[in-house]
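Here the complex is missing one protein chain, while the rest keep their positions.
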Amino acid sequence: MALFGQTFVTGILIGGIYAVIAVGMTLIMGVMKIINLAHGALMMVGMYVCLALFKSFGLHPYLGMIPAMIILFGIGWLLQKYSIERVFGVETILPESQVLLTLALGLGITEIIRLIFTSNYQCAYTPFSARCFYLGGMSISQPYLVGFIIAMAFVAALHILLTRTDLGRSVIATAQDRDAATYMGVDAKRITNFTFALGTALAAAGGAMLLPIFYTYPDVWHPYLAKCFIITILGGMGSTVGALSGGLLLGVAETFGATYWSPGYRDVVGLIIFVLVLLFLPGGLKKVIGR
Amino acid sequence: MKKVKLGLVLGLAVVLVAAFALPGCVPEAAPPVAPPVAPPVVPPPPAGPIKIGINLSLTGPKASFGVIDRNSLEIARAKFGVTEIGGRPIAFIVEDNRGDPSIAKSAEEKLATLDKVDLIIGGYSSACGVTQAAAANDLKVPHILVNASKDDITMANYEWVFSGARVPASHYADAMWSFVDEVLIPGGVKKVALFYEMTDWGTSSAKGLRPGFEKRGIELVYDSPYDSTATDFKPMLTAVKAAKPDMIVAVSYLMDAGLLARQAAELRVNVLCYMGQAGGYTMPEFLKLAGENVNYTMSTANWSRIPAWKGEIAGVKWTNQEYYDAYLETYNAEPDYHGSQGFAAWQIALDALLRVDAAGKPINRENIKAALEETKLMTTMGLIEHKEWTDDMGHHYYNQGLPLTYIVQWLNMKQEIIWPLEGKTADYVFPVPKYEER
Partner (left out) sequence: MLKVNDIDVYYGDVQALWDVSFEVNEGEIVALLGSNGAGKTTTLNTISGLLRPRKGHIEFLGQELSKMPAHKMASLGIAHVPEARRLFPEMTVKENLLMGSLMPEAKARREESMERVFTIFPVLKERAWQAAGTLSGGESQMLAVGRGIMACPKLMMMDEPSLGLAPFLVDEVFKVIEQINREGITILLVEQNVAHALKACTRAYVLEVGRITLQGTGEKLLRDEHVKEAYLGV
């Protein structure tokens, strides 16, 4: 029972952090129809911003998260405005050129970071990183829990933004019918830039939450990008609630796989879910839970 | 379009540099490499310098190990002060393989074919060592291994590959077995959980460990590989805890060792003894990563500064302790067995080069190889002989020596030698206190 409970708690807590990164992805992918392969790399940049602030000013990653999000919001905006948007709508030989562009951006960003910080593993280890409390034989790590709470707050805030404000509604409207949104007076280009930037800032937030728990290096993002895809497909594109439930589900499934099957196969669990969802639930959880 | 993209890349670079180039966050600069060796020689040397290729993981996940190796090579080079042999200066050509086996292989090929080196020293991780050894043997360039310990590397009958001072992975535990028999089994250890990183080194270590437990009637209640680049080991540790082992045996690199120690403490995976199999557990950085959670962790180790190994090369006397002191002074950190193997690698290389020269033969690949086959030298790792022999597990080795092994334990956040008793720096603590009582 303790084993089951511990596994479940660990899975839920890590799943919440996955959800924040994935919600940024689902926003970009669902709302803008951009398959953004640079998303993971941008998360990694967020981690390095926090790391740099931690190392130079001793700023705890949870506080460093705020400047990191602002910087990444800016980077996301510039990337969208000056590169991705240019490829959008341009007639090219390959309809997938936009995907290839994001891949190139992701790899380019990784190399720039490698140039600045080298490939060495680095961590922002604080005494807080290992603190935890105990509940009925289960240990609950404080940084995981804090990460989880911040993650939930971000997902909730994003959900409210998208459904309760004009700005959020404009984002969704642009996704559903770009021209019609323009008739309503929405500057669709600006909204697209905003959406990409917001998604990127959320990825940075996720990275900042991971930093005190783990460590970082320029290629750290590969497994997280894969997880984002799995969650986005699992949750249904463009759905915050879908991304949240997808993130939690993936976190729990992976953790159970690693505990009861083998730690070496933990990523296989996610990929199995990915294939099953594509085959049997093509719309993702969004179709089941509304939106 | 092109212009725009270029502008974008530059712009991005500027943003990133502006964001990161804050004081103090520049990555730790590599310690200064020893000054260039070649002093101005009046008559041009007849055949150019003697080129020594160094092929190590100097950046990336395994960088800490590669750097400690290179630092120790530099200490050895400075210590013995030999800058030229037979009128030819000695030049080091350093390649960083980033801990990536394919890069390690191409670096080896570059050193052998493009730089035309006479000898290569290198190989930290086993995965890299495997590709480097194969390439060196194909290209017929003598190679001295530094750490890469997978048994197969010296069981492959590569005539150009020499074990140097490294210990084959399945022998890391040699000292552990006497500790198990004399201390752990009488102390009540009946069940063991084994987990190991899933690449060459971990799997070959695990393969060597299992029969030892079996023979002693110790039950393996958990046995699993894991991905050392993963970031969350809690599921695995939760399963380990549920299996209720008396002892954990772990084969880990550095970052994973740090996270494992932290997360084991968080989950209170209490055992009588946590035994690492060298690797990350003996590194000074392990302390940085895991903080006070390093305490009571034991590890097998391939080296100790305590034994009074000493000798003389090129007229310079050395002792084991001197290497330790020099490293501590130069780099402000304690070396571990990886570094000692790096120091010993240059001892072995230099000894071979001097013997070739002393015999009046030209220093080339063939002659260096012949000299290495005859190596019988006292080093910081003890007596190293390149021999062909078979161990009690039936492994048949070529060009392989067998340094002694030890057990260390972290006590009060310091590494102490606890076994064998004659080399100890502190008394062992067993069984270790529970996490909640520390």
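Couple of notes before you dig in:
In order of appearance the chains are A and B, and numbering begins at 1 in each one.
Definition applied: a residue touches a chain if its C-beta (ideal position, glycine included) is under 8 Å from a C-beta of that chain, and two chains touch if they have at least 3 such contacts.
Nothing here was measured: the structure is a model prediction, and the numbers come from that model.
The chain not shown here is in contact, across the full complex, with A. If you put the hidden chain back, the residue from A:Ile14, A:Ala181 or A:Leu249 that touches it is A:Ala181. Only one residue in the set A:Leu37, A:Leu53 or A:Ala173 touches the chain that does not appear here, and it is A:Ala173. Think of the hidden chain as still there; on chain A it touches residues 163, 166, 169-170, 172-173, 176-177, 179-188, 291.
Here is the rule we go by: only the chains that are shown with their structure count from here on.
The distance from the centre of chain A to the centre of chain B, each centre being the mean of the chain's C-alpha atoms, comes to 37 Å. Across the interface of their complex, chain A is touched by residues 1, 4-5, 7-9, 11-13, 15-17, 19-25, 27, 59-61, 63, 98, 195, 198, 224-227, 230-236, 238-239, 241-242, 254-255, 259, 262, 265-268, 288-289, 291, 293 of chain B.
Across the complex, chain B is touched by residues 2-3, 6-7, 10-11, 14, 45, 48-49, 51-53, 55-57, 71, 74-75, 78-79, 82-83, 86, 108-109, 112-113, 116-123, 125, 127, 129-130, 132, 134, 139, 141, 210, 213-215, 217, 220, 254-260, 262-264, 266-267 of chain A.
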